[in-house]
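Take a look at the following structure, please.
On to subunit A.
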Amino acid sequence: MKFTIGLAALAVGMMIAASPAGAADKKVLGVSIPAATHGWAGGLNWHAQQAKIELEKKYPDLTIALVTAGDATRQANDLEDLVQVRKIDALVILPFESAPLTEPVRQVKNAGKWVTIVDRGLTDPSIQDLYVAGNNPQMGTNSADFMVKKLGGKGNIVILRGIPTVIDNQRFDAFMDVVKKTDIKVLDSKYANWNRDDGFKVMQDFLARFPKIDAVWAQDDDITLGVIEAVKQAGRDKDMWILGGAGMKEMIKRVMDKDTLVPADVLYPPKMIADAMELTAKHLMEGAKLEKQYIIDATLVTPDNAKQYYYPDSSF
Partner candidate 1 sequence: MPEPSHAAHRASSARRRADLKAFGPFIALAALIVLGAVVNPVFLTPGNLINVLTRTAFTGIIAIGGTFIITTGGIDLSVGSLAAFASGIMIIVMNALTPQGLPPFLVVLLGTLAVMALSVFSGLVNGLLITRGRIEPFIVTLGTMGIFRSLVTYAANGGTLSLNTQIRGYYRPVYYGDILGITYPILVFAVVAAIGAIVLYRTRFGRYVTATGANEEVARYSAIHVDRIKLAAYGLQGLCVGLAVFLYVPRLGSASATTGLGWELEAIAAVIIGGTLMKGGSARIWGTVAGAIILALIDNILNLTGAISVYLNSAIQGCIIIIAVLVQRDAKSRP
Partner candidate 2 sequence: MLAGVGIAKSFGPVQVLFGVDFAVDAGEVHALVGENGAGKSTLMKILAGYQPASSGTILVNGTPVSLRNSEVAERHGIVMIHQEFNLAETMTVAENIFLGREIIRRCLIDRPAMRQASARVLAELECSVDPDARISDLSVSEKQMVEIAKAVSRDVRVLIMDEPTAVLTGAETEVLFRLIRRLTTQGVGVVYISHKLNEVKAISDRVTVLRDGRLIVTEATGAVTPDDIARLMVGRDMSDMYPQQHRPSDNAPVVLTVEGVSVPGWVEGASFDLRRGEILGFAGLIGAGRTELMEGVVGLRSRSAGRVTAGGAKSIRSYDEAIAAGIAYLTEDRKKRGLLVDKPLTPNLTLLALPRYGRIFIDLAAEREAMDKAIDAFEIKASDIEMKVSSLSGGNQQKLLLAKIMQVEPKILIVDEPTRGIDVGTKHQIYLFLDEFARAGGSVIVISSEMPELIGLAHRVVVMREGRVTGALTGGDIDETNIVRYATGLSGVGADA
């Protein structure tokens, strides 16, 4: 696997100090992530699996215990098992929700384990040894900047939001901060729950309601898929274009192929879990010194750079 992509900061920040002292010990790395209940989380699982295989090959003394949970409570239970039963040395966790998991993760930390937090920060950042995350506000800002530029600062847009969460609010607020200052009119915004069918439904109704839409901010590629179908069905695919987000392979492909309906995509890669695992493993096995946090850029993917972000084998 390539670990360079989108992680320029990582490469710079990583200072590899050779310390073979710990290398002889058997180490266990615990990884706790949400179950694959939607596309992005599916990609997360795929990347975590891939990283597990790669890293265990690279470090024969490293075992990676990967667990997935369907909700926050189960994830907290998983943490206890990882510490008590699997005897982990370090934990990489993408918390389901910030608040409910803060205390359980603190317990892990108090047990003397290394803690890497991915994507969703805990309410008390002092717990984490390492924080790896995508940049939600930046995703909103970058999306807005692209829209403003492509629309020439004016036009009608609609927004399909995700699930009411902090992540969604961060993206939406940052987007609105930029758009407010222009002549772009946001006709309406509705939740589409990061779901294709809901994206289809909401877009159908938007199309019925608004005769003139210039662009759609779907902010997630699953939603985008539904939106595309609704727009095509209405025969208005020449009138508007859609900006999604996350970096789903189908969308990257469309960008690569210069699809006018999907001119660009904004990254929020599920691959961040693999990066976090690799960094933590490096620290664990080689004693690498790490920065406190790595924020992965919400890179704008255009036909020019799309090729770099295309993983045809990924499930996402």
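The rule we apply is simple: a contact is a pair of C-beta atoms (placed from the backbone, for glycine too) under 8 Å apart; a residue touches a chain by one contact, two chains touch by 3 or more; residues count from 1.
How these were chosen: all candidates are chains of the complex that A comes from, given by their letters.
Since the model is a prediction, treat every value here as computed from it, not as a measurement.
Looking at subunit A and the listed options 1 or 2, the chain it touches in this complex is number 1. On subunit A, the positions that touch candidate 1 within their shared complex are 35-39, 41-43, 45-46, 161, 164, 188-191, 195-197, 200-202, 204-206, 208-209, 222, 225-226, 229, 233, 250, 314-316.
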